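Of the protein chains in this complex, one is absent; all others appear in place.
Letters A, B and C mark the chains as written, and numbering starts fresh at 1 in each.
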Amino acid sequence: MTATTAPAGARKYDLNFARWVYENVDGGERMAKCMQCGVCSGSCPIGTQMDHGPRKLFMMIRAGMKEAVLTSNTIWNCVSCYNCVVRCPRQVPVTYILHDLATLAVKEGYAEAKQADNARFAKAFWWSAAKYGKTDERLVTMKYYYSFGFGEFIKRGRANQKIALGMIKTKRMHLGMPHKVKKGGELKAILAKAAEIEAKKHG
Amino acid sequence: MTKKFTYYPGCSSEGSAAHLDKSLRAIAPKLGVELEDIADWNCCGASVGHIEGGHLPMMALSGRNLAQAQAQGPQDVATPCAACYLNTHHCNEQMRASERLKAEVNEALSAASMNYDANLHVRHICEVLVNDIGFEAVEAQVVKPLKGLKVAGYVGCQTVRPFAATERGGAYDEYDQPKFLDNFTRAVGAEALDFQNRTACCGGSVSVMSPEKTLHLMKNILEEAQEKGADVISTPCPLCQTNVEMFQDQINAQFGTNFQIPVVFYSQLMAVAFGLDADKDAALNQQLIPAPQIAKAAGG
Amino acid sequence: MTNQGPSSQTILVVGGGISGISAALEAAESGYDVVLLEKSATLGGRVAQLNRYFPKLCHPTCGLEINYQRIKKNRRVSVFTMCEVDKVAGGKGDFTVTVKRAPRYVNTRCTACGDCAAAAETEVANPFNHNLDKVKAAHLPHEMAFPMRYVIAPEVIGTPEADKIKAACKYDAVDLDDKEETFEIKVGAVIWATGWHPYDAGKLTSYQYAAIPDVITNVEMERLAAHDGPTGGKVLRPSNNEAPKRVALIQCAGSRDYNHLAYCSRICCLASMKHAAYVREQHAEAEVDVYYIDIRAHDKLEHFYRRLAADPQVNWIKSKPARIEAGEDGRPVVCGENTVTRDIYREPYDLVVLAVGMQPALNGRATALELPVDDYGFIVPEEAAVSAAGVATGPLDVSMSVQSATAAAMKAIQAVSGRARQ
Partner (left out) sequence: MSDRKTGVYLCGGCGIGEGLSLDQLESVAQENKAGLCRRHDALCTEEGVALIEADRANEGVTDLVIAACSPRVMTDRFRFDGTPMVRANLREMCIWSHPAGDEDTQMIADDQIRMGLAQVTRMKTPQPFTEGEWSQRILVLGGGFTGMRAALEAAAAGHEVLLIERSDQLGGFARNASKDLPHKPPYREPQPNEIGKLVEAVQADDLITVKTNCTVAKTAGMPGRFEIDLDQGGTASTETVGAIVIATGWRPYDATRLGHLGYGASPDVVTNVEMEKLLAAGGVTRPSDGKAPKAVAFVQCAGSRDPEHLPYCSSVCCSVSIKQALELIEADPETSCYIIFDELRTPGQAEEFYRAAQEKGVIFIKGKVKSVDGSLKVLVDDALLQEEVPMEGLDMVVLATGMVPNSTVADQPFENPEPAVIQVTDDIDPRSPLTFAGAEAAEKADPAARPMMAGAPLLNLQYRQGPHVPILADGFADSHYICFPYETRRTGIYTAGPVRRPMDSHEAAQDAAGAALKAIQCVRNAQSGEAVHPRSGDMSYPIVNYNQCTKCRRCTVECPFGAIDEDEKDYPIVNPSRCRRCGTCMGACPVRTISFENYHPEMISSMIKSVEIPDEFDEKPRILILACENDAYPALDMAGLNREQYSPYVRIIPVRCLGSVSLLWISDALSVGYDGVVLMGCKPGDDYQCHFVKGSAMAKERMSKVGETLKSMMLEEERVTQMEISIADSKAIAKMIDDFVETIDSLGPNPFKGF
């Protein structure tokens, strides 16, 4: 994934965007083989909640519709069930592509992307993963709730209070400092280097 | 006869799926499996890490784990968590397939003077149990068969998809109606229900962040289990277990249902059937919805 | 049967389906001795199991009858059933072919009177009807069997019932001591016409073929519609023998799919149109939905598509269904995305027919037989003396298969008698 901006199609079926996606998105080169059969969109557990579904989204990529693609809710509604991946007759890694498109949408700063639940959750999640090397489910959840603002944080926290208490009671959630890797510095260095390589790659 | 694996427990082992970790560690010796933890394992990035972290940092997370595993020996890496398996296996296979990616990951790892040659094999514990241990070996350890316990085997998505039928994934089952979990159920002497929703999605991480989008998915799963008279739902997946268990109150509130179905890990059933302690080993005291039926079946 | 044994001028045709029969006859009627080997108990192969052909909706047995008449009249054609090629040695003009014959337990004295079947009690799955029904352990493969001889299922051999069957035959035609045997023949050229088998629908796990009784395959549909099939020609739901009101025909069930058959099986679209016609001829109320990726009604067959498309009760949905679920009433529910309307559908049907593709029947044995094949297992002939015909060479319809068989006969003729040029 490059940090540089993906080109938008100047007009319908301008291939600049499609070619960029083919080259830069994880699994993008296989997307070229999509034959628009619809198995992916039909397989999706929450396909009815998607505006376009992966199949049409891929057609839109070919049509150069960058903005429509990156503001689509399809990339945010993926539940990562991999039904589409295993059923795709052309072996297009649909899930991976949707994930990478989500990353792209965030990178490109689309408002829809920033507002998406996944993006908020991912922010919280990555904060924990990068900082502690581990996911602290309690902190990630709270940070995620907080991203909606204080009011929402309190509201959601209350709604899930019973669950949280149950989890604590059954020792599936702990209070106090989060678990963390022993060599946090080491991990930070690796992640920083990785981010640097990625930023440089297409620079 | 003991077979050693480098073990990657994953973050949920220290949180929501502690009971999977505990029960698994309890049954492993009985099945001749030695689990040696990756010394300083880190998070795999789960299904959202890439969004914020980016593609290569995401790969680097797995890369660090694998580099450590490599240092610990050539034995296969095993993990019980679907998400950990997906990310680690995927990263491993991608690194094996792409010299470019391998070089990039190693460049990142070099920041901590680490390196990974991509020669290991990352495997799901369930696949290990099927291919290396076998149902007969599980059966052989059963001292308290769970007679009459009706189990809805809920495999979920990521345990089998997208790798269970691939060669490197161990080709141990199929994607739509996998059989391994029901075979585990039968091996411990319980009754495996014909559960059509066995690979229906619970909503995964979307359920955690936006349950309103996915409660109906979990409702469908619970509904079938209830209709078919399931005593418990058994699953191999940490997130499935948590989602399907913890949202039952919210589902009941929203849909007017009255679900109160225990959701347990296959490893907990095994632990009980192997005659181990219900709480200390099987970790049944870590259920949000208690499952006294299991002990009853074992003790009866 | 020829009077003298096969010589280097003789052409061996492997496979007694429509392609093998055609290749054998075209060569024989051009003046060459032909040995025709068939693995099963009767000639006719897959087409004998079809109810009708597209686009004429005529009966395959009609053409088979003519071909059988041609064989009966022609002394140049020798037919061996229950025979498979085990090994081929040598080269052009001088092949030594090792043939393995499976026991039929019935010899050539059989008159097809049926007394053995009357004496038999055990019923075995009927492969002619794709195991949709059963036949007596002693049975005639079907009413158009050629040769018209009974066969005894191995299941009863060695049982007292077998002795009873033998005792019932007035013509001493039952040979319970029949054993597998191998023999060699010398031939000058070989034509492989080993045909195809339907792709295993059980491998399409998301379509639940094994679990839902009203999900059937296209080849089974042919038997349901056939007058000598398990329902006497009525297209009925296997679950309850009722007339289907809503029928789904699912294309590319395995074909055009890297996970199954990477190639397009060519005939399925048209076969499904034929199935739509079967349903609509029988059931005035029935609605038929055809799920497809691309309708591949090539060349003049486009007309057949148009003829079906003209029926308002046949609907065309551009969508590869994602999965089939069992509905609450046990009916199959087809789920997927309509790619033109973007509707995510969940449609219940009374009957779902999976258009499974064609897989080369030789697959897996090609290497042992040292045959040149492509990645899919289809034969890609490299020399005139080893030619191939019909679906052994790729997914073809009947007409193209016969065309290919005629061409293969030409190659074989050139190999045994033409100028040495190719």
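Just so it is clear, contacts are C-beta pairs under 8 Å (C-beta built on N, C-alpha and C of every residue); 3 or more make two chains touch, one makes a residue touch a chain.
Given the structure is predicted, the values throughout are model-derived calculations rather than measurements.
Touched by the hidden chain within the whole complex are the displayed chains A, C. Considering the full assembly, C:D311 is the residue among C:E242, C:D311 or C:E383 that touches the omitted chain. Here one chain is not drawn; of C:R70, C:K100, C:K245 or C:R346, the residue touching it is C:R70. Touch with the chain that is not drawn comes from one residue among C:T96, C:T111 or C:N131, which is C:T111. Interface note: of A:A63, A:L98, A:V140 or A:M167, the residue touching the hidden chain in the full complex is A:A63.
Taking the complete complex into account, residues 1, 18, 22, 25-26, 29-31, 51, 53, 55-70, 72-74, 109, 111-113, 140, 143-144, 148, 170-171, 226-228, 232-233, 256, 262-266, 277, 280-286, 294-304, 306-308, 310-311, 313, 318, 339-342, 374-376, 378, 380, 384, 394-396, 398-400, 402-404, 406-407, 409-411, 413-414, 417-419, 421-422 of chain C touch the chain not shown. For chain A, the list of residues touching the undisplayed chain reads 10-15, 18-19, 22, 29, 32-36, 56, 59-60, 62-63, 90.
As a convention for this text, only the chains that are shown with their structure count from here on.
Note: the chain lying farthest from chain A is C, by mean C-alpha position. Closest to the protein's overall CA centre, chain by chain, comes B. One finds 45 Å separating the Cα centroids of chain B and chain C. The centroid of the Cα atoms in chain A and the matching centroid in chain B are 22 Å apart. Look at where the CA atoms of chain A average out and do the same for chain C: the two points lie 49 Å apart.
In chain A, the residues touching two or more other chains are 83, 86-87. Across the assembly, chain B contributes residues 175 that each touch 2 or more other chains.
For chain B in complex with chain C, the residues that touch the partner chain are 174-177, 196.
Contacts from chain C toward chain B in the complex involve residues 205-206, 208, 211, 323, 325-326.
Note for the complex: chain B touches chain A at residues 11-12, 14-19, 40-43, 45-57, 59-61, 63-64, 86, 90, 104-105, 107-112, 114, 157-158, 161-162, 165, 175, 200-201, 203-210, 213-214, 217, 242, 246, 249, 285-288.
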